[in-house]
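Beneath this line is the structure, given in structure tokens, with notes to follow.
All protein chains of the complex are present and in place, except for one that has been dropped.
The block that comes next holds chain A.
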Amino acid sequence: MIENIKSFLGSFFVTGDPMIYGADASIALATIGIVFYLTYFKKWKWLWDEWLTTVDHKKIGIMYIIAAILMLFRGGVDALLMRAQLIIPNNTFLTSQHYNEIFTTHGTIMIFFMAMPFIFGLMNIAIPLQIGARDVAFPFLNAVSFWLFFLAAMLFNISFVIGGSPDAGWTSYAPLAGLKLDPGVGENYYLVALQISGIGTLATGVNFLVTIFKMRAPGMTLFKMPMFTWSTLVTSIIIIFAFPVLTIALALMSIDRLFGAHFFTIEAGGSPMMWANLFWIWGHPEVYIVLIPVLGIFSEVISTFAHKTLFGYKAMVWSMIAISVLSFTTWLHHFFTMGNTAWVNSFFSVSTMIIAIPTGVKIFNWLFTLNKGRIEFTTAMLWALAFIPNFTIGGITGVMLSLAPADYQYHNSYFLIAHFHNVLIAGTVFGVFAGLHYWWPKMFGHVLNERLGKWAFWVFMISYNICFLPMYFIGLMGMTRRMYTFPSGLGWEPLNLVITLGAFGMGVGFLIMVWMIVYSAKYGKRDTTGDPWNGRTLEWATSSPAPEYNFAHIPQVETVDAFAHMKEKGTAGNIYKAPFQAIHMPNDTGIPFILSVFFFIAGFGLVFEWYWMAIPGTIGIIVSMIVRSFKDHEDHHHIPAEEVEQTERAAGRLS
């Protein structure tokens, strides 16, 4: 009996590695600390009322961003561990198994639990404000999306200490990820956690599509929308078409692993290549899901700080639409080397390089937005400016990769790693950092410290180049991705050392950033006007932080850059002019959180194939949905006119 318990615990908790014990200890300490803090300062009720049950898009946005920054930290630590292992040849800092788990969690966390949530956070903050709405179309669903993502992220992260992490790469290719070559629960974590957060993502896509189509302020036609709104619209459409493919692929592989089917194994006529196809039919659009929104952010930031209207608005919109369509026609470039005929590879080579055309159009339009501008070098603008040359490097190496015969030499080497970090970091990460600086005052009512922000920028940006540019060359030297160690004597030592130094430099940049956030919370300049940057779009028309109802009166839109136009005409004050009316708002609700906790329970049960746990969890999910259906009629309230007036007065908007 005791032996049984012992052996169960031995396989349940990951054992045998001092670093894991360190992680166990720090997780336990952090949890105790948080519980103590909440109890001691009597914050439990505050946590529940203000955050866990909120349906306010701004608060949900903030929670997304906090979670994404935590995940950036986790994924970043993974990256530094990998680079520490590769600092010298034949290093024994990490074992092969440990390294494999770490690159898998690094990739998966960065894409699913860092990049996407960060972007969704900024969308949540900015989109309803930019289009002059009071919330998203489905506030309840929005909370569901967030909590599904958050609990899925937690589920994925505990694999580190409970049961073991997935170790077949973020692409989880069959047959390596199948039961035969990869027993254990690690891959189950991958499948179940991504399935749960994928449902949330799909709901977000639907939510923002409807929000943008149905809730724009009067007068805001599609071609008067701000560019970030356009990019979110396009992204939502990509999500709606792409994510169901992932859902199906994950479901099929889960059935393979949990119930012994053979969709992707060879034994019973299944096809491993089918997984590669399904994964990338979703996966290539996915990279645009994390890219296109930040292209919108860059457009906003560049136009704002060049103090100029965006150059080539229509071309910007159409190029985004073109990219979104083309993104569905290129998936095969991820496996040019899987024995396709010359015709097939020719088609996908050309369809891939064509994407460079609309992308190039966008780059030139940004350059010409800067042209004849009055460029102000704020931190947000520095991130946006650095994006242009750094992303262009990622773009041109992308074109180089699209030439299939050349790709035979780059594929799965560090050349590829360098390329996609050049687009994911110079694109997505620089973009969300720019957005964070830009919208921070709207979220919290103070601006981030510029001096620390610039330090963080320069340290991060320079280290990033030190880290990733040498990777192109070490890739051409023959070093492949996912190698947990490399032999000496091949001339790979110097570059690997430089790469690791660059990676740690980025770590320093990140720490400066965290310090900047803490420092600014205390000493940051208050934003009393609601318009700290002399902004051009509607989010700057309301006070900072925006009131619960966003706008006391829904604004009237006449042109692009609606707020800039209002300021010119002197009509900006109409938004907060007395008399006020009662405002209709959605109610807070605990159901999204509870529902997601049931998803977590069911998911954890599935990971371990404990049906005594998975089945009650699933019943909990169904019951939560039924309860919600019967509460439909009582999910809204009115904010009385007096309260609106009070709020506006407190924000200094009424004299």
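Following the convention adopted for this analysis, a residue touches a chain if its C-beta (ideal position, glycine included) is under 8 Å from a C-beta of that chain, and two chains touch if they have at least 3 such contacts; residues count from 1.
Criterion: contacts and distances are computed from a predicted model.
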{"item": "Chain not present in the shown complex, as UniProt names it (candidates \"Quinol oxidase subunit 2\", \"Anaerobic sulfite reductase subunit AsrA\", \"Fe-S cluster assembly protein SufD\" or \"Amino acid/amide ABC transporter ATP-binding protein 1 (HAAT family)\")", "value": "\"Quinol oxidase subunit 2\""}
{"item": "Candidates A:164, A:592 or A:620 - the one touching the absent chain", "value": "A:164"}
{"item": "Selected residue (touches chain absent from view) among A:6, A:45 or A:374", "value": "A:374"}
{"item": "Of A:388, A:641 or A:654, the residue in touch with the unshown chain", "value": "A:388"}
{"item": "Among A:160, A:190, A:486 or A:580, residue touching the chain not depicted", "value": "A:486"}
{"item": "Interface with the undisplayed chain - residues on chain A", "value": "92, 95-98, 100, 164, 168-169, 173, 175-176, 181-182, 184, 266, 271-273, 306-315, 335, 337-339, 341-342, 345-346, 349-350, 353-354, 356-357, 360-361, 363-365, 367-368, 370-375, 377, 385, 388-389, 392-393, 396-397, 399-400, 403-413, 462, 465, 469, 473, 476-478, 480-487, 490-491"}
